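The structure that follows is given in the form of structure tokens.
Yeah, one chain of the complex is gone here, protein chain that is, but the others are all in their spots.
This part shows subunit A:
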Amino acid sequence: MSVLDLQAMGLRAINTTLQSAAGSGDSFTIANPRGSHAVAVGLDGPLNVTVQGSTGYYCAGMNKEAEITVEGSAGPGLAENMMSGTVTVTGDASQYAGATGRGGLLNIRGNASSRCGISMKGIDIVVHGNIGHMSAFMAQKGNLVVLGDAGDALGDSLYEARIFVRGKVASLGADCVEKEMRPEHLEILADLLSRAGADAAPGEFRRYGSARNLYNFNIDHADQY
């Protein structure tokens, strides 16, 4: 276990050290993040990173295979475009967490604010608290699991991502509808809850998905554009 002090080393040296070690499976602790931007980004191999404190914009972006834990809260753009691996935040995440993510697990133990999982493309996101408005906007693939409540316009213009919410949904976005929870969905949900260490029963959730009415341009709607 190596301890890297972000204030002593500077952000670029920290990220270079981590990126060079990616693939080694080593463990690193980042001390004194003090809300810095772009901490532990672009890691493209197995590696364990624990950040001791809160981070700012764009933490853990483009992560591939690394396991990153933030012991605190994360600013906007957490784990953007994640490819694989696991990113865990013990506190809250700000807006557009997990945006455009293609794979891996983003585990937010607190709340996530607006636009969580916007345009997600295969990532699994588990939020133990609530999520804000416009979450999963244009989400294409993957799973968004919310143990708390969801804000307005959930899943607006949704493609094939699955959304599971245990609490209340303030409102559904255009073309997002509640769908039947079938055994295969309960199975997916049980696996995600277990991997995220979430204490919740799959049967307590409702599933939301695309009504698929916006997939194709409808000539009858031409005058609406």
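Some observations on this one:
By our rule, a residue touches a chain if its C-beta (ideal position, glycine included) is under 8 Å from a C-beta of that chain, and two chains touch if they have at least 3 such contacts; residues count from 1.
As a working rule, contacts and distances are computed from a predicted model.
The chain not displayed here is annotated in its UniProt record as "Glutamine amidotransferase family protein", chosen from "Cytochrome b", "ATP-dependent DNA helicase RecQ", "Glutamine amidotransferase family protein" or "Molybdenum transport system permease". Set against the missing chain, the residues A:81, A:94 or A:135 yield one that touches it, A:94. Which of A:15, A:50 or A:73 touches the hidden chain is settled by the complete complex: it is A:73.
Which of A:133, A:185 or A:207 touches the hidden chain is settled by the complete complex: it is A:133. Along subunit A, the points of touch with the absent chain fall at residues 34-36, 53-57, 73, 75-76, 91-92, 94-95, 111, 113-114, 132-133.
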